[in-house]
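Got a structure for you, written out below as structure tokens; questions coming shortly.
Only one protein chain is missing from this complex, and each of the others stays in its spot.
The block that comes next holds chain A.
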Amino acid sequence: MSTLIKQDILVELLANVGTGFEQVRAAGKEAFQDQGFPTNKSEEYKFTAITKKLEQSIQNFAPAGAFEVTADQVKANVFEGYAGDVLVFANGHFQPSLSSTIEGVEVALLSEKADTAIGSIAKPGKDPFCALNQSSFEGGIFISVPKKAQIQMPILLLNFFKANGGQVIQPRVWIEAGDFAEVTFINHSVNLSDTPYFANKVMELKGGLNTQIRCYNLQNEGKNAIEVSTTETDIQKDGRFTSVNISLSGELVRNNLSINILGSNSEGNMYGLYLLNGKSHVDNHTNMDHTVAHSESNELYKGILADSSRGVFNGKIFVRQDAQKTNAFQQNNNILLSEDAVVNTKPQLEIWADDVKCSHGCTTGQLDEEALFYLQARGIAKDQAKGLLLYAFAGEVLDHITDESFREYCIAQVQRRLGSNF
């Protein structure tokens, strides 16, 4: 079985954490020790042998630590035409000198906000990696958007990753938004070295009444990255949360996205695109939990898989007994482009309320031969026609990005990929 002995790992990781959050970290440690690393028997990690991968690729289970990021590096990785604010992180450590100050938003180190309720939204008992992060996260940032603040421009969280001393990077983000606030976040990670590393990210978002939060995530981290990304949010009355997750590469990426709907007349949206080639393995686990009446959720995940890549999707929708009049929709579509690509999908509905409308759909197939023929008949070369159809397939997800410069950037990335690798 696993040679990853949980205590050993924790010793190295825990030795380097700073002071503060002693109770929080202790709770995380206990939760991790209870759960241990997932085995191939764990239902949640059935198709993603992450423990084995960690054993193979990661030799040095120590925190990577902060490092110097230059202004040029920041400049090179901000999207062309991007006009919003940028917060820069090096292995999860905030770099204030390179970051913009955002008017009307409080940004602080987590260590300065000792009373933050870390782990109250992304509970450590639910997932071992979430617990591991809680026990030994590095740095960490606190972002607070005050009541009624309308932050027009998006906030880019630019994460630079580099295996540096150790190979474990555990950033932690806490975001809270007051009643009636509106804000958009973009998560973008940049890999600065070829050494394999394990990024175990956790982001908690706390919404208020009628808050509108959008959260975009672009994963394009190079072939050696093993990543577990946990994002969890609570939506209150009249609130809305939209997540768009684009995965373009990574040796092994696991995304745990959970939305807890705690107030009525609220809406949760999850959109995702995974465009994989080579030996990439991307696993999206989503969890939409309707706990009160009158709420709505939409979920659309699409995947294009080439070479010997593997896409895993597990979408859960829970409709609790009190959540009458819920409308929940979920869809997962996959296109397999090669003989060796594999897709494992499990759209899961669990419903305890009767007056609901819930549906899910799931398809796996190829490009429509007739559509391809139609384009070819009109003088478009087969490869080009394929690219066009695939782009149209992916476009449905990209359309949900509201920030124009980021959308253009994603479109360019997707098109580049569709043009070159498929």
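Quick notes on this one:
Please note the rule applied: a residue touches a chain if its C-beta (ideal position, glycine included) is under 8 Å from a C-beta of that chain, and two chains touch if they have at least 3 such contacts; residues count from 1.
Just so it is clear, contacts and distances are computed from a predicted model.
For the chain of the complex excluded from view, the name given in UniProt is "Iron-regulated ABC transporter membrane component SufB" [choices: "Monovalent cation/H+ antiporter subunit B", "Pyrrole-2-carboxylic acid decarboxylase", "Iron-regulated ABC transporter membrane component SufB" or "Cytochrome bc1 complex cytochrome c subunit"]. Among the residues A:A341, A:A385, A:I401 or A:V414, only A:A341 touches the chain that is left out of the figure.
For the chain missing from the display, the contacting residue among A:K75, A:K357, A:K382 or A:R416 is A:K357, taking the whole complex into account.
If you put the hidden chain back, the residue from A:Q23, A:T101, A:Q152 or A:Q366 that touches it is A:Q366. Interface residues of chain A with the unshown chain, by the touch rule above, are 43, 47, 321, 324, 334, 336-339, 341-366.
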